[in-house]
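Pasting a structure here, questions to come.
Here the complex is missing one protein chain, while the rest keep their positions.
Then we have subunit A:
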Amino acid sequence: MVKEIERFGLPVVHVCTVVPISMTVGANRIVPAVAIPHPFGNPALDVKEEKALRRKLVEKAMKALQTEIETQTVIE
């Protein structure tokens, strides 16, 4: 899906936990996530901390969309 959407000229940031799978499916901008069942959260944290963690990850993803790249890149 990532690849086909990007083919329309839209930059896609793929936020996922298993980075090697993202590489094989051909995502270009890859941001590693927290965990498989909760990529944008951590149930061990309290609600406020968890939202702060999510905010950080979304900001990272938005930054990835603003990053010029030549080839598949994992943006930490």
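FYI, contacts are C-beta pairs under 8 Å (C-beta built on N, C-alpha and C of every residue); 3 or more make two chains touch, one makes a residue touch a chain; residues count from 1.
Heads up, the rule we're going with is that contacts and distances are computed from a predicted model.
Engineer: Considering the UniProt annotation of the chain absent from this complex, which name among "ATP synthase subunit a", "Metal-dependent phosphohydrolase", "Response regulator" or "Glycine reductase" applies?
Structural biologist: "Glycine reductase"
Engineer: List every residue of subunit A that touches the chain not included in the displayed model.
Structural biologist: 1-18, 20-22, 24-29, 33, 35-41, 43, 51, 54-55, 57-59, 61-62, 65-73
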